[in-house]
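Let me begin by handing over the structure; questions about it come next.
The complex appears here minus one protein chain, its other protein chains still in place.
Up next, chain A:
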């Protein structure tokens, strides 16, 4: 275990906060931006998890104690590639959604809407007909 540098900790907390705030917005574009920012935060975090900076490992001769841990860098690189690819896919999907719907609002779920309206039907007995009443009883 090592202690993380305070600037880095504050920075990471800030990036995550901004990302999650954007994720909770109604506009799809902001949601996508939110995902991208949290992605950057997570990759930066993976980097920071390797400990304080030091000499490059393996490429040059040096004292092993001064070398930085290469494993989190390798993992961060993999994670960056994955988040990059998925962000591209997400952007394509957002564009498709915009083409279909003509706006980039996140929609309400139709089924949730129907279920929300269900109790009202009990107040009007004449609207309960046939198999409908069986299903809701």
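To be clear about the criterion, a residue touches a chain if its C-beta (ideal position, glycine included) is under 8 Å from a C-beta of that chain, and two chains touch if they have at least 3 such contacts; residues count from 1.
Keep in mind that, in the parts below, contacts and distances are computed from a predicted model.
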{"item": "From \"Quinol:cytochrome c oxidoreductase quinone-binding subunit 1\", \"Multisubunit sodium/proton antiporter MrpD subunit\", \"Aspartyl/glutamyl-tRNA(Asn/Gln) amidotransferase subunit C\" or \"Cell division protein FtsX\", the hidden chain's UniProt protein name", "value": "\"Multisubunit sodium/proton antiporter MrpD subunit\""}
{"item": "Hidden partner interface residues of chain A, rising order", "value": "1-2, 4, 16, 23, 28, 31, 35, 38-39, 41-43, 45-46, 48-50, 69, 71-72, 75, 78-79, 82-83, 85-86, 89-90, 93-94, 96-97, 100-101, 106-107, 109-111, 114-115, 118, 131-132, 134-135"}
